[in-house]
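A protein chain is absent from this complex, but the other protein chains hold their places.
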Amino acid sequence: MEQNMKNSSVKVADTLILGGGIAGLEAALNLANTGHQVVIVEKDLSIGGRMIHLSKVFPTLDCSACITTPKVSEASRHPGIHIQVNTGAKKLAFDAKGHWHVHVQTEPRFVNESLCTGCQDCERACPVVVKDEYQYNLVGRKVAYIPFSIASPRIAAIDIENCILCGACEKACVPGAIDFSQEPVQTEWIVKSVIIASGFTLFDPDQIERYGGGKFKNVVTAMQMERQLVPTRPFNTVLRPGDGKIPDKVAYVLCAGSRDGTVGNPICSQICCMYSIKQAQLILGALPMADVTVYYLHIRSFGKGFDEFYQQAKKMDVSFIKGKIGKISELENGDLMLRYEDIASGKIKEAKHDMVVLSVGILANRDIEKISGLENLELDPFHYLKQRQEMSNPFKTNLPGIFMAGTASGPMDIPDSILSAGAVSAMVTKYNKGFVESIINSLTISSWNE
Amino acid sequence: MSKEPESKEKRIGVYICRCGSNIADYVDVEKVCTEIKNEKNVRLSRVMMFACADSSQKDIIADIRNEPLDAIVVASCSPKLHLHTFRAVAERGGLNPFNYVQVNIREQSSWAHSDHPDQATEKALDLIKAGIARVSLSEPLNPITIPAENSVLILGAGVAGMRSAIELADLGSQVYLVDREFFVGGRVAQWGKMATTDQTGEELVKSLYQQIRNRRNIKVYTGAHVISSKGSIGNFDVQIKVIPRYVEPPCDPEGFSKAMEACPVTVDDEFNFGLTKRKAIFHNFRSEFPAFPVIDMAVCTRCGICARYCQGINLDQKEEIVQIHAGTIFLATGFNPYEPRKGEFGYGQLPNVISLQQLKRLLELTTGEFRFRDKKIGSVAFIYCVGSRQMDGDNKYCSRYCCTSAIHAALQLRQEFHVSNIYHLNKGIRTYGKQEILYEQSSRAGDIYLQFIEDEPPVVEANGEKARLTINDILSDKHEISLLADLVVLVTGMVPRENNDLNRILKVPIGKDKFYNEIHPKLRPVETVIDGLVISGCCQGPRNIHESVGSALAEVAKVYNVINKGEIQLEPTLAVVDPAVCEWCGKCAEACPFDAIEKVQAEKGWVAQVIEGNCKGCGMCTPVCPTNAIDIKGYSNREIRSMIVAMSA
Amino acid sequence: MSTFPHKILVFSTEKISDPAIDLAGLMKLHYPAAAHVIVLPCSSAVRPEWIMLAFETGYAGVFIAADGSDCPYGESCITKTAKIVERTHLLMKAKGITTNRLQMAAVCSVCAELFVRQMTLFSEELSLATTNAD
Amino acid sequence: MAGKTIEIIKTKRKVPEALRQRHKEYLGLRKKIREALADGEATIPQISQKTGIPADQVVFLVMTLRKYDEIVAGDMDDMDEYYYYKLSEK
Partner (left out) sequence: MSELDPKFAREILKFGDGTFSACYNCGNCTAVCNLANNDNTFPRRLIRFSVLGLKDQIDASLDPWLCYYCGDCSTTCPRNANPGDLMMTLRRYLSSSYDWTGLARKFYTSKVFELTAIFILALFILLLFVFFHGPMTTELTPDGGVQLNTFAPWKTIEAGDWIMAGFLSFFLLSNIFNMYLKVIWRRKDLKIPVSLYFSELRHLIIHFFSQWRFSDCETNQDSFFTKVKNGEYTYWFVHFLLMSSYVLLFTMIVGFLYWFQTDEIHPWWHPQRLLGYYSTFGLLLGTIYFIVLRIKKQNEKSKNSHYTDWTFLTLLFLTTLTGILVHLFRIGGLPMATYYMYVLHLMILFPMLMIEVPFSKWSHLAYRPFAIYFSNVIMAAQQKTSQK
């Protein structure tokens, strides 16, 4: 079946999964364990998605990496799972036999994967520093780099856009893994079914002018705070990025970019309340002298054990104030003044904090819309994938053989993402199994045949 | 040290990886290699540039065949990276993969101690010695397989149970769908229009049961409950008792309606939460499943009048005991709506205070004008968090579905029944995710939201035909607001069903919130600590309908993985009991979190035995054994002791 | 002839604490090389007699890098591991071994720094104890 | 091909001038920070004052250099507000 050409090949599998985050991995493992051949296509340099970057997760406060990494390593060595990182889907086409042809392109990482030992010699040799996106720009990284310490595969890559082509990495690499001659590689996967597990994007709070529009140094996003709380954190402790001061009055501003018609996202992001409560607890663990205040509209601790977790935070003296922050102003020493209406008293109040965390919401990952051949894929008004039969067949799209898992269908927390991936696995197992009989019969819509 | 067991003569090959310079820069690999050569049982010892490289792998395989070697040790990076690579190498060379040991001298020696290369070398040597000691004692292990019946017993025929039954049947499993009630559909059948699709529960249940009827490999038992259970994953033997319906085919609809009319016994209809009455012979709605009425023997007087009209009636039917052999047991027993205490917000005292579930039935039963107790309803007040998020009571949890559901009902009241004055007395609205849109729609349409302080719930009093509600409204500076409503709806949360007998028989783990508990919400969200016993839907915790269906399908995926091959493959690193040494004391069984140890009769008396299907190989049982009779394969007492000794030198 | 006067035997666990110890190496965080690790599936599988054997064979200290609440085999791990330590302390007392030569801490799978800190402190404590004893 | 592939890419790509400038700037800032720490440890505001580099940039640079082992963190100051940083001994 393989007809290898220079930089392109055609391969066959049962199911292709777009996105190697927790939902994609869970689905891949379920399917591979039932005997399917699965491909994971991940646009990032590592699988593990967002979850691998988180600190501890609510409401059990177990460490996120401890949950993700075993799944990551299990998937990466599973004989039924083929993983392509640094790879994006370009085009999908449906053939007359009911197969999907998924054209993917692997971008060059300029490192030979089989030779690299992950020793980081190239990283030490590289002289160029740019912002580290895996640490949400809090710190720098080299241009030749291992994405992050628990990345999988733990292989170096060269960020060619920022490379000054000095060649130092190549000299430093003993096994000779650096290979600047790499070109993009195309693969066409012929599969029975596709699972879209492409996750979400984070709301960019820079567009909220009254919260500083990204200009205030000590206003950070929740993801930046999350990184500061991870054991592999950039500052080795919690510090204000504006001047390295240890914060002692931290504010959380909830619904920054959620439930807000003015930014075009009227829905609730479902996770921000809980992750903020979690971070508040973790900050109190890291900085016992600190005060943490959470400014909220409604606390949405709706899941199993969530409300108990919220009550626990209150007992730990996290302050909860009902009221949306109207505006933030920056003082000369970098402290921040927050103006809000304290709903409980009906008074306008101003509070000084030395660090503000914007609990930014999540948005649909609209990259899916850019893939050619998916123009007929139905979306909901918020650009998430639409669930055709939400009640009886959740996580099925309107196109045959295309399913969704995790936050591709809407905001959800990790347990729900994992459950959705499980549900999709069952549906895909059935779909792949009954592939020949049922699908050919249901091919009444001709427009995809072309 | 003489008491340490002597290791068997083995021919061992040791490979030391330079990992380019990563190991070699700090660990003097040549020195290590030379010293290792002198170790007992070591036939050869080599340094390699990259042990994981293809050429190196081939060299190792050649050595295994040519020497030949019984076991190999590779000292390189962390086993998390290459354990499986080298196990495969061993296998290709003809060795059992467990006769291979990887020693981590990169992450745990050269890199960690790059500040002291001499110490890194010394430590590497120690670690390799331990590896050699271990591999000398290692036994070949093979994956264990146990037979597994490709059949599933599903307890609870609500949407979660029904949906998973269909999926499992389609995947080829035999399914036994068992419900305590006489009609399937669970709570959803009662639900009416559902948020956010406006499909009715009745429609959903109907479509599911039609699918169930079309599948030959689903066997449905209604009016049935579990009376005993034995066995473990792959092979559960469960007995269920089936209560007869006292109605059997043929039963023509006309005769049945006459029989129902004639029946002299009238009781509250639980399906409509007591809003209506039913007879001793009854059905729920027209598309119920099975499409057969039932005689409720608890209230039937056996007068026999019904039998005059309907030929299918057979009052002599007997209870039946059915044996089911199943590979796994699925729990989808669902929830009960919280029943408010008498007097809680006027419930049971004021005539116009009802629960959300009652309202949903009322909406289903009403056509035209919205009336309750013969009075036109112009204003409705919802009180939220009744039975959830209790400050004083036991139910500390949020019931998750109720905010959205109540708002959805309010929108239905406004749009379909033109009720224009709707009040929501809440504790903070939790319409998470896209459900927020319903909240926005409702308030934009003019529903009035008032929020009470957590420990100051609103007060409900009678006021003529209406109810007067008083609330300290947080949203108006805690101003006391008073309002009149024709109907008060208590937005009642979920509590688990009372299944005390079932829980006892199956030993279902129960959480602090009294719902069934999963092993881990993220790692194993549908499994319980009892292998083969899985949970989904609202018996695990409050959920809305599509979340329940989602969890049910997730459960299908897990279960199907386990049973579809007719056998279960287990990692060989399991506990094993030496019956010669065991003097049953029960401590291991007590320590085991997975119920994997049973007491069996041996020649000399009672001894422990490992239920391999349940054992996860954690080893929690080993330190508690007073006679050292229990061991974990691959981490045996001898192996670990030999490693401790080998490194001590 | 060991270069390590105060050898420490570390029991780590496959899924949780051993990855953290690996991570310490990966991040080039240095801790005393005297710490030698044996990997087990779960920290509540450590047998007291192993610890006693370690003291007999000359280790200065034993450290259990426990799973804590992250244990994949359930939360009972915490109490069970604690019990093992408790039982071993009794055995140690009986043999006249000071109980602080056995230490335990929960080490999550990315808690590399915590492990390094624990090792450094433990090692200092042990060397101090022996110098004082001398 | 080991050691030579850089030549291949050089024929295909040009390094934008802005990139070179940014790199040069970084090297300059790095030098300033190293110089500021040459006479002993300092907190972020102290480094900022000595070098004239805005404090938030100093945080970024110091933390990056810390990540690559050029700088190590010391103790907190008397007010428990800032950490001291110094050059690592390597």
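Residue numbering begins at 1 within each chain, and the chains themselves are lettered A, B, C and D in the order written.
Basically, a contact is a pair of C-beta atoms (placed from the backbone, for glycine too) under 8 Å apart; a residue touches a chain by one contact, two chains touch by 3 or more.
Note that this is a predicted model, so its numbers are computed, not measured.
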- Neighbouring shown chains of the undisplayed chain, as defined at the top: A, B
- Identified contact with the non-displayed chain, of A:78, A:91, A:171 or A:327: A:327
- Query: Which listed residue (B:440, B:454, B:578 or B:595) would be found touching the missing chain in the intact complex?
  - Reply: B:440
- Given B:58, B:302, B:479 or B:512, the correct residue touching the omitted chain is B:479
- Message: Which candidate, A:104, A:343, A:360 or A:377, sits in contact with the chain we can't see?
- Response: A:343
- Note on the structure: Hidden partner sits against chain B at residues 379, 420-421, 423, 429, 439-440, 443-451, 470, 473, 475-477, 479-483
- Chain not shown, touching residues in chain A: 210, 255, 259-262, 297, 323-327, 339-343, 346-348
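FYI, only the chains that are shown with their structure count from here on.
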- Task: Pick out whichever of the two, B-C or A-B, is joined by more C-beta pairs in contact.
- Result: A-B
- Between chain D and chain C, distance of the C-alpha-averaged centres to the nearest whole Å: 37
- Item | chain C: positions in contact with at least two other chains | 19, 23, 26, 28, 72
- Message: For chain A, give me the residues that contact two or more of the other chains.
- Response: 60, 62, 236
- Parts of chain C lying in touch with chain A, wherever the complex brings them together: 15-16, 19-20, 23, 26-27, 69-70, 72, 108-114
- Any idea which chain A residues touch chain D in the complex? 110, 124, 127-129, 131, 138-142, 160, 162-167, 170-171, 173, 176, 178-181, 217, 234-237, 239-246, 289, 334
- Note which residues of chain C are touching chain B in the complex, please. 2-4, 7, 9, 18-19, 21-26, 28-31, 33-34, 36-42, 44-50, 53-54, 57-59, 72-74, 76-77, 80, 84, 87
